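If you scroll down you'll find the structure; I have some questions about it.
Note that one protein chain is taken out, while the other chains of the complex remain in position.
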Amino acid sequence: MNTPSNLMYAKSDEWFDPSNGAVGITDYAQNQLSDIVFVEILVDEGEEVTAGKPIASVESVKASAEIYAPASGKVGAINKGIIEKPEILNSDPFGDGWMIKIEGGAQGDLMDSAAYEKHCEERAH
Amino acid sequence: MNKTGGTIVEPTIFELSSPGRLGVRMPASDVPETALPQKNFLRSELPLPELAEVDVVRHYMRLSKFNYSVDGGFYPLGSCTMKYNPKINEDTCRYPGFLYTHPLQPIETVQGNLALVYELQEWLKEISGFAGITLQPAAGAHGEFAGVLIMHAYHKSRNDTKRTKMLIPDAAHGTNPASAGLLGMSVVTIPSDARGNVDLKALEAACDDTVVGMMLTNPNTLGMFDENIEKVVKLVHDCGGLMYGDGANLNALLGIVRPGDLGFDVMHFNLHKTFSVPHGGGGPGSGPVGVSAQLADFLPAPLVGVVEEAEDDVPPLYGFVTPKHTIGRMKAFHGHFGGGLVRAYTYIAMHGPDGLKDISQYAVLNANYLQARLRDTYKIPYDRICMHEFVAEGQFEGSDVRALDIAKRLMDYNFHPPTNYFPLIVHEALMIEPTETENKDTLDRFADALIKIAEEAKSQPDLLHNAPSTTEFGRMDEVKAARELVLCCWLPENYETMK
Partner (left out) sequence: MTFIPISPNERDAMLKTVGVKSLDDLFDAIPKKHRFPKLDLPPALTEMEAAAHLSEMAQTNENVREHMISFLGAGAYNHYVPSVVDHMLRRGEFYTAYTPYQPEISQGTLQAIFEYQSLMTNLTGMEVSNASHYDGATATAEAVSLAYAQFRGKRKKIVISPTVHPQYREVIQTYSQGMGLEKVGDDESANAEAGPEALMSHVDESTMLVVVQYPDFFGRIHDYTKLIEDAHAKGALVCIVANPTALIMLKTPAEMGADIVVGEAQPFGIPLWYGGPYLGFFTTKKSYVHKMAGRLIGETVDSRGQRAYVLTLTAREQHIKRERATSNICTNQGLLALASALYMSTLGKTGLQQVANLCYQKAHYAASELSKIDGCDLCFDEPFFHEFVLCCPKPASEVNEYLLEHGIFGGYDLGQDYSSLQNHLLIAVTEMNSKQEIDTLVEVLKEMSHE
């Protein structure tokens, strides 16, 4: 399992990049969901979002999940690429699989990579 | 066109088509000809298949042979009640008087239909202990939606508008939260205790004046009758909530106990499960709803009632009545009359009170017999006398075989697999509902197969991972289906110039 140390993590398996405001789902999350076939972004560019509120919905072959904002702020950009090709969330969750960017982001209740790894391990049992 | 690149086992009806081939002909017109509307009102082409009758028959005959069915074998699909469907139902529902009556005919000309609907309403009341019944909903989920609408309307009529919480046990079917979600209610999940009952402490903690009600399947999806059912109902009622019964598992209760007597306020029936309406490869179903007296005025409209009482030798006149505070209409016309209600009526008429009790007693006996035969081989996480179904774990210590593999391997033994991966609270669940229409030999053969498969899981696990191997088709590439989304086919591109 990959958990880049420059990112911050939410309990609900989203990552947040404090350097540019990018948001996505973690490697652990994409693995749990398995083959992702549909992504819907629930917010528009310029919209204010609140940490903990739904920003996207993801469907895989066998499951569905809501994605929550890890930070509050204004939606600066939306990644159209993942809407066209949802499988990017499986193949590159921390890179091309970014979902939205949140500007002026005030982080919600987030963990560093070490704490998040522990959080994932606990759930494996 | 073969979009996904697989070898063709049976061509589609479009691929079988040939330009100029004729099927069933219609008579020539017997009226003077009228010109068609102007061309801009007409379609330019009609790209539909052209086949002869024999082509159609053979195509669908071949397709039918790819299906497993109750007529063909044992179908122990948990919570689906795949019982044998009596053949007489197929005749009665096709009597011309039922088949050829229009839903908008004057009531005087359809007294046979209306009497049947009225009597069936009365019978279902008697069987379930409810004061009011609608036969309008088209399926279980549709009845459930009607039931939740009724609960919503009841609280609204009392200006009790802060009630927005629906309590739903963790063993519930996903339809329950979806129905509540349609009315914007929030769902509070109530855990089960170690004996498979509703956890009373958790329930008590969740009960307050914001509760719409509780949606409970009883017996639940573990096949357990809740041993504290009266306490559960009381807790919900004491906080002002209503008790919703999911009637999916009613096959265990006919002549055994009436949900209305237990204090349930609303319940939907599944005529396609309990009362032998065939499942039809996924519908049509039929989902009547029963309610207690305080909710009768909220039922969907219209209901069938007596509009003129009987007098001496004149029978009563049946017609339509609209409940005073009705939630409205759930579908056009009067419910699944022909395909649902006539079959269920026939079935109940042929059973009578004692026959109905036999159904549930033997459904429960068969489930317990199978459970007893499998107990030493498969872990039964909630192990007590079950009702009409039980749940086993489809996994073994030290083996990577999963419930899915066991399910698929059963096909090689010519059985339909049980429901798997449900309920969610059991790991690798195999949910087994034999129904009352199976004999001891079938149950023994099924138990023997499952015991043999447990051995295979240890000795030859690949047999299971690669199952089924004896069926016409193997496991499916579901990712490809979802990614490529080929959802329809067409006539071949060069169709007009073919042949």
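Note that the chains take the letters A and B in the order they are written out, and that residue 1 is the start of every chain.
By our rule, a residue touches a chain if its C-beta (ideal position, glycine included) is under 8 Å from a C-beta of that chain, and two chains touch if they have at least 3 such contacts.
All figures in this text were calculated on a predicted structure; none of them were measured in a lab.
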In the full complex, displayed partners of the excluded chain: A, B
Touching the absent chain when the full complex is considered, from B:S29, B:N159 or B:N494: B:S29
Missing-chain contacts mapped onto chain A: 37-38, 40, 42, 57, 59-64, 66
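As a working rule, only the chains that are shown with their structure count from here on.
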Chain A to chain B touching residues, read off their complex: 35, 37, 61, 87
In the complex with chain A, residue positions of chain B that touch it: 478-479, 482-483
